[in-house]
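Removed: one protein chain of the complex. Kept in place: all other protein chains.
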Amino acid sequence: MALFDALLELADDHLVLGHRVSEWCGHAPMLEEDLAMPNMALDVIGTARSLYDYAGKVEGAGRDEDDLAYLRGEREYRNLLLVERPNEDFAHTMLRQLYFAAFMHPYWTAALTSQDETIQGIAGKAVKEMAYHIRHAGEWVVRLGDGTEESARRMADAVQSLSIYVGELFEEGAAEGVDVLPSRAAIRDEWLATVKRVFDEAGLTFEDSKFPQTGGRSGVHGEGLGHMLAEMQSVHRAHPGATW
Amino acid sequence: MSGEVPLWEVFIRPRNGLAHKHVGSLHATDEVMALQAARDVYTRRGEGNSIWVVASNAITASDPDQAGENFEPGEKIYRHPTFYEIPDEVGHM
Partner (left out) sequence: MYSQGLIGADGRSEETPEFLAAFQARVDAETKIEPNDDMPEGYRRTLVRQIGQHAHSEIVGMLPEGNWITRAPSLRRKAALLAKVQDEGGHGLYLYSAAETLGVSRKQMTEELLDGRAKYSSIFNYPTLSWADIGIIGWLVDGAAIMNQIPLCRCSYGPYARAMIRVCKEESFHQRQGYEIVMKLAQGTPEQKAMVQDALNRWWWPSIMMFGPHDADSQHSDQSMAWKIKRFTNDELRQKFIDATVPQAEYLDLTLPDPDLKWNEEKGGYDHGPIDWDEFWRVVKGFGPMAKDRVKARKKAWDDGEWVREAALAHAEKRKARAQAAPMAAE
């Protein structure tokens, strides 16, 4: 069951982040970004669907992607605290995306050589998407960090408020000992290098938090996730057994 | 009030072997963002494998009022192969 749990953690990360990014749709700072953000949301929601689907098969209890996404409550969700953080403003949203993609890109790259063919397949698609997310979110972090006084202040606020959620990225969680998935701890250096490269250009400094917040992997979340799930699952749960 | 975000023209090459073709325009503050926006706006359905973006104000266009003097005298019939009479016996030429 360790593989099932590990897949669920990954799937939840992608769905919750995709959901957050999708909240921007129709409300972006410029029309071009109203097209860019749904692309990013669709990428990670797509990956979540593949992961849920595979998790359901691994579990073998007949649960499909929607059962796993819509019929678990906040204590059962296993996502990172980082991805559930509210959008706040465009600076927070782009930094959250950069942090996530800077982790997932090397993660999926390592997963390309997994002994598990399904994981290999998912990684093959996701690795390209994450490379683009690093570029797109990274370019925005540079512009906001370097732009105006206000944007630099907002960017620095985002760095400040999201830094405590970085440490959790590198925790092995349920994947501890699952040999078809890459080690998360091993990714720290590459993550840091990617973020530093962007931050240098943006005039930002990254400081690792001495007291990282964790708990997502054991279902101890911020208060926002419950609201997100209540909204996300409302129609599905109001009609048990219905098909859509 | 913020200034005007510049306009860019977007050209896409559908596949290798074809020329880049104008597909539309978009707004972006610089060339890097213009290229990314072009990717996100104009290639959502596999429309191509290469993108050019050109600042719209960098394009010099001919004047439609000069269309007559520009393009109509260009029609010289002796530039076309059918102007010349070659006997059928010679074969395809």
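In order of appearance the chains are A and B, and numbering begins at 1 in each one.
The definition used in the following text is that a contact is a pair of C-beta atoms (placed from the backbone, for glycine too) under 8 Å apart; a residue touches a chain by one contact, two chains touch by 3 or more.
Every value quoted in this text rests on a predicted model; they were computed, and no experiment measured them.
Chemist: Which displayed chains does the hidden chain touch?
Modeler: A, B
Chemist: Determine which one of A:T148, A:T205 or A:S218 touches the chain that has been left out.
Modeler: If we include the chain that is not displayed, A:T148 is the one touching it.
Chemist: Determine and list the subunit B residues touching the chain excluded from the picture.
Modeler: 2-5, 7, 23-27, 29-30, 33, 41, 44-45, 61, 63-65
Chemist: Considering the entire assembly, which residues of subunit A contact the chain that has been omitted?
Modeler: 15, 19, 22-23, 25-35, 38-39, 41-42, 45-46, 48-49, 52, 65-66, 69-70, 89-90, 142-144, 146-148, 150-151, 154, 228, 231-232, 234-236, 239, 241-244
Definition applied: only the chains that are shown with their structure count from here on.
Chemist: So in the complex, the part of subunit A that touches subunit B is made up of which residues?
Modeler: 30-32, 35-36, 39, 132, 135-136, 139, 143
Chemist: Can you list the residues on subunit B that touch subunit A in the complex?
Modeler: 5, 26-29, 32-33, 36-37, 39-41, 44
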